[in-house]
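Here the complex is missing a single protein chain, while all its other protein chains stay put.
Up next is chain A:
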Amino acid sequence: MVQHVAWVITLIAMGAVALSFLWVAARAGEFAEYPGIVERAYRLRKVLFVVLLVVSGGVSVLTLGELPYATASYGTPHEGTFRPAQVVEAVGSRWQWELSPGQIVAGRPVQFRVTSTDVTHGFGIYDDAMHLLAQTQAMPGYTNVLTYTFQRPGTYHLLCLEYCGVAHHGMMGEFTVTSH
């Protein structure tokens, strides 16, 4: 979902840039006095600057509210009561992932405590259709806490998202999320 929105916005914005360049390129051969162009262009630039500033400021306000960075203790209001998160230790080492405990229940937040025993890996959670859902780095000496709530029971995959050596692409894992 996020990926799709990002992609569509990118295509539209890149397309707009491409059209501006094409439009100007097509009119490069005509001639007009420069001072007149500069005057109008500077006005347009001011508008563009303000618009970009407002848009990027607005997007920041909207997107910086819910960050993936979990706090150490975590609870979520659920049917009126606070249910503690499920805690899963996730350890990467060349070339496998180890999750303990291995059982995860849908609908309740999971706190993955992610680390590595050798080099840096990337802990990437994929659904069964191979869409990336969330990630954090798995770095020796650090425990990164990633909180994620699986909406649906099913099979999920782990891919390594940081280059770690010759079998990096083969460092895949799998786990199941059950309904209760």
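In the analysis below, contacts are C-beta pairs under 8 Å (C-beta built on N, C-alpha and C of every residue); 3 or more make two chains touch, one makes a residue touch a chain; residues count from 1.
As a convention for this text, contacts and distances are computed from a predicted model.
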| item | value |
| --- | --- |
| Choices "Sulfate/thiosulfate import ATP-binding protein CysA", "Oligopeptide transport system permease protein OppC", "Cytochrome c oxidase subunit I" or "Peptide ABC transporter" - which one is the UniProt name of the chain not shown | "Cytochrome c oxidase subunit I" |
| Option from A:V91, A:V110, A:L159 or A:V177 whose C-beta touches the chain left out | A:L159 |
| Footprint left on chain A by the chain that the document does not show | 2-4, 6-7, 9-10, 13-14, 17-18, 20-21, 24-25, 27-32, 34, 37-38, 41, 45, 48-49, 52-53, 56, 59-60, 63-64, 66-70, 94, 118-120, 122, 124, 126, 130-137, 139-146, 159-170 |
